[in-house]
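Have a look at the structure that comes next, please.
With one protein chain held back, the other chains of the complex are shown just where they sit.
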Amino acid sequence: MKKIEIITRTFKLDDVKTALAGIGVKGMTVSEVKGFGRQGGHKEVYRGAEYQVDFVPKIKIDVVVEDDFAAEVVEAARKAARTGEVGDGKIFVSPVDEVVRIRTGETGEDAI
Amino acid sequence: MKKIEIITRTFKLDDVKTALAGIGVKGMTVSEVKGFGRQGGHKEVYRGAEYQVDFVPKIKIDVVVEDDFAAEVVEAARKAARTGEVGDGKIFVSPVDEVVRIRTGETGEDAI
Amino acid sequence: MKKIEIITRTFKLDDVKTALAGIGVKGMTVSEVKGFGRQGGHKEVYRGAEYQVDFVPKIKIDVVVEDDFAAEVVEAARKAARTGEVGDGKIFVSPVDEVVRIRTGETGEDAI
Amino acid sequence: MNPVDNAFILICAALVMFMTPGLALFYGGLVRSKNVLATIMQSFIMLGLMSVLWAVVGYSLSFGSDIGGLIGGLDFVFLKGVGMDAVNSPADNLPHLTFMIFQCMFAVITPALITGAFAERMKFAGFMVFSALWLILVYAPMCHWVWGGGWMGQMGALDFAGGAVVHMSSGAAALCCAILIGKRKGHGSTAFIPHNLPMTILGAAILWFGWFGFNAGSALAADGNAANAFVTTHMATAAAALSWIVAEWLHGGKPTTLGAASGAVAGLVAITPAAGFVTPMWAIALGLGAGVICYGGIMLKNKLGYDDALDVVGIHGVGGTYGALMTGVLATVNAEGLILGNGHQLWVQFVSVVATWAFCFAMTFVIFKVVDSTIGLKAGPEEEDKGMDIAEHSETGYQW
Amino acid sequence: MNPVDNAFILICAALVMFMTPGLALFYGGLVRSKNVLATIMQSFIMLGLMSVLWAVVGYSLSFGSDIGGLIGGLDFVFLKGVGMDAVNSPADNLPHLTFMIFQCMFAVITPALITGAFAERMKFAGFMVFSALWLILVYAPMCHWVWGGGWMGQMGALDFAGGAVVHMSSGAAALCCAILIGKRKGHGSTAFIPHNLPMTILGAAILWFGWFGFNAGSALAADGNAANAFVTTHMATAAAALSWIVAEWLHGGKPTTLGAASGAVAGLVAITPAAGFVTPMWAIALGLGAGVICYGGIMLKNKLGYDDALDVVGIHGVGGTYGALMTGVLATVNAEGLILGNGHQLWVQFVSVVATWAFCFAMTFVIFKVVDSTIGLKAGPEEEDKGMDIAEHSETGYQW
Partner (left out) sequence: MNPVDNAFILICAALVMFMTPGLALFYGGLVRSKNVLATIMQSFIMLGLMSVLWAVVGYSLSFGSDIGGLIGGLDFVFLKGVGMDAVNSPADNLPHLTFMIFQCMFAVITPALITGAFAERMKFAGFMVFSALWLILVYAPMCHWVWGGGWMGQMGALDFAGGAVVHMSSGAAALCCAILIGKRKGHGSTAFIPHNLPMTILGAAILWFGWFGFNAGSALAADGNAANAFVTTHMATAAAALSWIVAEWLHGGKPTTLGAASGAVAGLVAITPAAGFVTPMWAIALGLGAGVICYGGIMLKNKLGYDDALDVVGIHGVGGTYGALMTGVLATVNAEGLILGNGHQLWVQFVSVVATWAFCFAMTFVIFKVVDSTIGLKAGPEEEDKGMDIAEHSETGYQW
């Protein structure tokens, strides 16, 4: 199985979720993260003291899927998340050895 | 080595931590996440406007352990996290190539 | 490609970021996490009721890099994050099969 | 000069001053967290800008010697002749300064009320100019017409504490601004969920607290009228908080905390013109209606589709109008409304409602267009994405 | 009618009104974030429900013409005969409306105090009915007995601003409710850590501020007694904030911010019955005791094991009782307590304490059982898990 991590803009969460649910993804897990990249940050000023903030708010969506479903998921996520501007983010795919559903104890592809 | 990701209900954090510590896990890292799955979300209403919120608060516990300890950890976590209701969550196991302890520079299993 | 997860003290974020950017890392993603480990937690008291809090605030920095760059990144992060006290944290290295840049659709090392 | 009344009105003025930061929190909690400071700022800075303008020229335009029923003269510019005694004071029981500063607090909060309409997408520089012009071209005339000896007051329109001057005027301006500035990015598709409702409740509580100064203080004396206005204010507000949550409950949802707070504000708004003219039990009736009607006003907005972000029209526009008309119906204290057989009063109220909406909408339209085409008012889409806090103020609200 | 006293009491009434949202924040900060709105709502909506009920019938039951020392008559239902002058007013220096609204604010906050006991697990619909019944069946009689011409006042019980009427009554009700509703899910095994202590401190600060209206206003005149009550209130509160943190410090912990805020509230509660009867230095002594004794009351709860979530019993029940008894000991201003050799006063206080606890506990028991078996009061376990904000109000407090 594969874990697909989609790091993208916060306001794209709903679009990506809908796109993935649309192709049959049954579950996913989302975290709020801060990203550093080409996009650059912004300046903040407090009582005249300037601070450069290099991190921008992003979301990370983790989805674990069967091996042969992975490419389709990546493609759907990419399309849904894309705006074409710097800062759209990345998708990482990595191997997963095992999955367990806590409720039932099922393992492997049944557990996803 | 293996990384075990346990995604489960927030109020199960203490139970899982205690169970894992009980079988000899020395460290873990926890994040607050939002989960989408079979459990379903809830409705929110603000001045008459309804919003469907599909994400429910979950926690994710990451534990990296030696290869042959992984199965035991998964089993302990599964038992501790289980309520039997939809939404108990998932456990993912994936490979880790290398571990480094920052303080000492130790690597591999010594570093866990 | 490799994913390097650096779990360390919150106030080390800027140092690690600067160190990694210094050796040419172009992007990273940061989450706020809570860590359990040898460092131990602290006691909290509310109206005379004591609670032991075992988790301490940490940050997790995820960086995905080319395979042969990984060792250098780990070393730079380790140096920047180190204080020598218990609680400095860990670095985990794991395999990544594929990377996609959402904006351009580039894949593999070009996408990092 | 009566020291009791002086003491009472000074404390009331402090209470009314406190309402503007209360409003800042009420609004601030309703926006997304990336806009919290910009939203708060638009109310808070009115305490700075409007106060100074009021001293310089606003007070004089409102309360200077009447020119044709339309505007006050320049007698009091730079507070000339506004002193520590009652000489020239429109309220001869109060030091002129006391009367002036009590009125100042009304001039501060009124433009702040409008900001809810264009929240999350307004540029700060343009906003400051817009507000300054609005004070002079909309608020000061309205204030003069009703309280400063102008035509509405002469006509006999009843407006105890600002149903027209404060709430209809800001409601009409809000409607105009919401239409002209256009929708927020994502309106209709994204959820705009309040980021901090406890802050909104706190704001509503401060508003309720301060409104005692607003309405009871509008008696301008610590007499039985003040007591009555105090009680009607409290009772209408209580009733409206209840009826709003009942309305949403019956309408298929749950009774919400935001509903209770919104209902309270709706009640406060609706009782404002009536506070000194109705009895406490009629105030309860008026409040029960206010909660339901303002809730309906917001449902209507959702239908019509303009993006009045924080419902200034639904609460202040609708509530103020409803209150002004009901004053013409229910007045029995120091005035006679329809229920005492005086249909004329309702007609007068109706005329004042129409005139207020027409004048304030039209004038706001002109001001908005002028400022928008010179300095610019609407923030760009990238600014909206980043949030106005960073884009306009280089700050962020929270660092947990 | 005395305009000075009218001005003073109207402002005091506004201050007391502000206490209820203060309490909402005080309690709201202490619960888990998933219950913040429901907790705030249970206080805030009392401003709506209790105020209207007070005007309709509560005021009359409390201050209508005495019927056998037990309850007031229906003379004032729907505020009949409660006017802008002092006619019929229990305080002949005040407009009747002023007296009525000042008392209204007490009737609002008292049932709100109870909500801390059943926080995080109470259904809203049942709660509303429970509170309405409680006002009529518990608060109104208590208020009549003590201040409305009923038997406790006749007996000579001293209760300056509501030790029995407000604090013991709500404390006894809280104990009853905490036992009947049962524990929160996870009680004993999970940590229930306050989610927002700065909010709690803000609430405590608003309570302290508003309590000046509560206690000094209870002199019902802007005289030396008001000055004394103001000072004793402040000094007892200051002393109790100090002694609480010293108690927890010595008891093996650290001096906590929550301790300082809790101590302040304990001091405010304890001085309430005594405020007009003791000197400032005795108030300090009384306050020093209050901080320690209420801290002890909470330690006791931890032993006894009932789940009084936000310590209403420990602070209002224990503090009110202690204050009532100490009034019988320390009274030297306009009354004579034990230290002036008048043991009888302490006995009278003791009788009033026992009667208040017994009556309020028993009556609350009946009301709770009736409402619970008809409408239902306790939320289910899934609702508790989700949090009452979503379950009961379809809202969430924060979206960062």
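Order as written gives the chain letters A, B, C, D and E; numbering starts at 1 within each chain.
To be clear about the criterion, a residue touches a chain if its C-beta (ideal position, glycine included) is under 8 Å from a C-beta of that chain, and two chains touch if they have at least 3 such contacts.
Remember, it's a predicted structure, so these values are computed and weren't measured experimentally.
S.K.: I'd like to know which visible chains would be in contact with the absent chain if the whole complex were considered.
M.R.: Within the full complex, the chain not displayed touches A, C, D, E.
S.K.: Out of E:G182, E:P198, E:G343 or E:G376, which residue would touch the omitted chain in the full complex?
M.R.: E:P198
S.K.: Looking beyond the chains shown, say which of E:M105, E:I271 or E:I284 touches the absent one.
M.R.: Touches the omitted chain: E:I284.
S.K.: Among E:P90, E:G186 or E:P255, which one touches the chain that has been omitted from the display?
M.R.: Checking each option in E:P90, E:G186 or E:P255, the one touching the absent chain turns out to be E:P255.
S.K.: What does the interface between subunit A and the hidden chain look like in terms of residue numbers?
M.R.: 44-51
S.K.: Which residue numbers on subunit D touch the omitted chain?
M.R.: Per the touch rule, subunit D residues meeting the hidden chain are 1, 3-4, 6-7, 10-11, 13-14, 17-18, 21-22, 24-25, 28, 36-38, 40-41, 44-45, 47-52, 55, 78-79, 82-85, 95, 97-98, 100-101, 104, 124, 196, 199, 202, 389, 392-400.
S.K.: In the complete complex, the non-displayed chain touches which residues of subunit C?
M.R.: 11, 14, 42-46
FYI, only the chains that are shown with their structure count from here on.
S.K.: Could you name all chains that are in contact with subunit B and with subunit D at the same time?
M.R.: Neighbours common to subunit B and subunit D are A, E.
S.K.: Comparing centres built from CA atoms, which chain ends up most distant from subunit B?
M.R.: For subunit B, the chain whose C-alpha mean is farthest off is D.
S.K.: Taking each chain's centre as the mean position of its Cα atoms, how many Å separate subunit A from subunit B?
M.R.: Spacing between the chain centres: roughly 17 Å.
S.K.: So, what's the distance in Å between the C-alpha centres of subunit E and subunit B?
M.R.: Centre separation, subunit B to subunit E: 44 Å.
S.K.: Could you tell me which residues belong to subunit E and also touch two or more other chains?
M.R.: Correct list: 394-396.
S.K.: Residue numbers in subunit B touching 2 or more other chains?
M.R.: Subunit B, residues with two or more chain partners: 31, 44-46, 94-95.
S.K.: Once the touch criterion is applied, which pairs of chains come out as touching?
M.R.: Applying the touch criterion to every chain pair yields A-B, A-C, A-D, B-C, B-D, B-E, C-E, D-E.
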